[in-house]
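Notes follow the structure.
The excerpt is restricted to a subset of chains, each kept in its original location.
Order of writing sets the labels: A and B. Residues in every chain begin at 1.
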Amino acid sequence: MSALIYCPFPDRESARSAANILLGERLVACANILGEVESIFEWNGERGSATEIGVLFKTHAEVLDKASARLGELHPYDTPAVMGWCCDAAPQATREWLGGLGSEK
Amino acid sequence: MSALIYCPFPDRESARSAANILLGERLVACANILGEVESIFEWNGERGSATEIGVLFKTHAEVLDKASARLGELHPYDTPAVMGWCCDAAPQATREWLGGLGSEK
């Protein structure tokens, strides 16, 4: 079963750096850097806003926990927003590709 | 358990306005305004297209239904596309941050 992780970064460099490490550790098969996002948030009771870089990582359900935890370690923030979910449908070619990350190697 | 909501808006102002209300009502912790999306759709049997503003809201599974319903009320469209889903994985820091929205306060 394939899986996705959404995670915004402060800039492209940190996004690319994390993506390359996760690829090297075979925890994701691909990162899609979506580009600039306008973030509006509440932090310690204060309303704030910032420009961040949104990223979607394609991975497999079998390594989703490990990939999310590792992304949390690699991320420049102390409290990153790393949000992963399992997918319910994918054509065989996608499943086989991403299955290469899990035990279906 | 964290959760995400995807919802496109007609413009940034309505997206920001809804985000600020949902933040104030502690139904989301952050909104990421992804920027312009090209929408192609079928409406009342007619093919149409429009430029909209895509937004991802970060929230918690315990308030996901309430946040989605409230977003439906706040949205300028009579039939908005508000699509929320629970996530399966997140590092502890993300869980604790978003847990602040639910009973894990």
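Just so it is clear, a contact is a pair of C-beta atoms (placed from the backbone, for glycine too) under 8 Å apart; a residue touches a chain by one contact, two chains touch by 3 or more.
Quantities reported herein were computed from a predicted structural model and do not represent experimental measurements.
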Considering just this structure file, the complete complex holds how many copies of the sequence, given 2 are shown?
3
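Assume only the chains that are shown with their structure count from here on.
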Through what angle, to the nearest 5 degrees, does chain A rotate to match chain B on its C-alpha atoms?
120
Approximate Å spacing (C-alpha centroids) for the pair chain A, chain B:
19
With touch defined as at the start, can you tell me which chain A residues reach chain B in the complex?
3, 5-6, 8, 34-42, 47, 52, 54, 61, 64-65, 67-69, 71-73, 78-86
Taking the touch rule as given, give the residues of chain B at its contact with chain A in the complex, in rising order.
2, 4, 12, 16, 19-20, 23, 26, 29-35, 56, 58, 85-94, 96-98
